[in-house]
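Read through the structure below, which is laid out as structure tokens, and then see the notes.
Missing here: one protein chain of the complex. Every other protein chain is in place.
The block that comes next holds chain A.
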Amino acid sequence: MPSYAEPSPSHSHSASHSPERRRVTPPSRSSNSAVSNYDSAAEHQHSPSRPRSQANSRSRSRSNSSHSRSRSRSRSRSQAGSDFHSDRPNGNGSYYSRRRTRSSRSGSRSSDSRSSSRSQSRAPTRTPSPASSDGARSVNSNDIRAAEAELLAAETAAEQGPPPRPFRAYRLKATLRGHKRGVACARFSPDGKWIASCGADASVRIWEVGSGKCIHVLMGHLAGVSTVSWAPEGGLLASGGDDKVIRLWNAITGEPYPVPLVGHHNYVYSIAFSPKGNMLVSGSYDEAVFLWDVRGARVMRSLPAHSDPVGGVDFIHDGTMVASCSSDGLTRVWDTSTGQCLRTLVHEDNAAVTSVRFSPNGKYILAWTLDSSVRLWNYVDGRCLKTYQGHKNAKYSLGGGFGTYSDGKQAFVVSGSEDGGIWLWDVTSKNVLQRIETAHEGVVLDIDAREGLLVSCGLDGCVRVWEVEGDEQEGEESDSKRALLDEDAMDVDAKI
């Protein structure tokens, strides 16, 4: 039995042989759920008092997204930057264009030989991934197929191994409005009670997850804010932006700490706290990675990191290493205590790397590249283990992360997409667990996951919170589509 979802008619035919599959595969059903899924999202986007017809909202969102795309801005951070620094050397479009070709480094020849020699021996055992990823790519335009793939994926994910509970889909819980421009980054606080978001309107906002209220608006940055990071304790929040400064805030009181971290020569792109909260790593447009002593507000170490703007940085869970990535196509791992480079990862295509995250256990690195891929690396061996594809990512530096399902035993990778969607892949099988079609109008820039919740933010200025279905009792809405969606979810549940 194939262990993946192939969204082609032939597959549904083959699936009908197995009794478990038949229950979920009827195309009419799945197309229905796709529509309903889509619809519920669309309804939430607009205030409940103004219900829109499905076609209407879809066309609107499309026009919006195309509009924002036509502005050719690379993520809201640089939008803000361009407003304040009109004398920027590179146009936004050219920023991510690859400046040099590293033919010497991109070992395409070696990979050729490897692939030919190895794949022969392994070819028969391995059908799953290409089809799923290729299939996912081809269904971009086709809602019905996507939904089918999604359902199948959920089903197959449930079939593999003996997980106690299958993947349960996320649905919209709340839309947090307040940012006046695109939102670049949104993060859950360590205790899960708060969300910090920041955007091109130079503000940082603290939201309460439970009520969806905006608790604080932290003003102080002089330009767009690209990144926020929570310290592990004490409600300490750091934000970095296009004014080259990293600011520290007490998120509980909303007060800023008086001494900002000053030292970068250009826009601060990405920051991350160490697990103890005593250090902060920052990556900047000035191509450097700085390690900061948070207590003393001083640069502890400057890492001669990259030859292009640094896109993302992250700390490993035990604080011994730091990862950084850049649009020069390199992902580097650094030793925190010595400041030395320990490993460099390059994919042979040498696509610009825009965002990087360590896995929760620190064994792998997840890297977003501008060839519409998210790659999982084993950084010890320097091997790319998985490629997650399907979403669209060619211009903006999208973010995402790891999440868990089936009682925290299984992991998924979540990422935004430039067509307004959110994608969730199973880490091992690379299957698409869920695809939220229109999560935002326009690009979804960043996503953070935490125990049954997702928070996403995008160029449309919204922050959206998503929760796992069936976790809470139904709210006020009881329309037929919602009911139908729930039935689907239950169906999957009942099968196990």
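One rule holds in what follows: contacts are C-beta pairs under 8 Å (C-beta built on N, C-alpha and C of every residue); 3 or more make two chains touch, one makes a residue touch a chain; residues count from 1.
Note that in this section contacts and distances are computed from a predicted model.
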I notice the complex is incomplete. Of the names "Translation initiation factor eIF2B subunit epsilon", "Set1 complex component swd1", "Guanine nucleotide exchange C9orf72" or "N-terminal E2 ubiquitin-conjugating enzyme", which is the UniProt protein name for the chain that's not shown?
"Set1 complex component swd1"
Per the definition of touch given earlier, which of A:V294, A:I447 or A:V468 contacts the omitted chain?
A:V294
Residue of A:Y267, A:W368 or A:F402 in touch with the missing chain, whole complex considered
A:F402
Of A:K386, A:H440 or A:R464, which one is in contact with the hidden chain?
A:K386
Of A:D191, A:D318 or A:E451, the residue that touches the missing chain is A:D318
Contacts of chain A with the absent chain, listed as residue ranges:
105, 107, 109-113, 115-119, 122-123, 125-130, 133-134, 231-234, 236, 248, 257, 259, 274, 276-279, 293-298, 300, 316-321, 333, 335-338, 340-346, 359-364, 376, 379-380, 382, 384-387, 402, 404, 408-409, 411, 427-428, 430
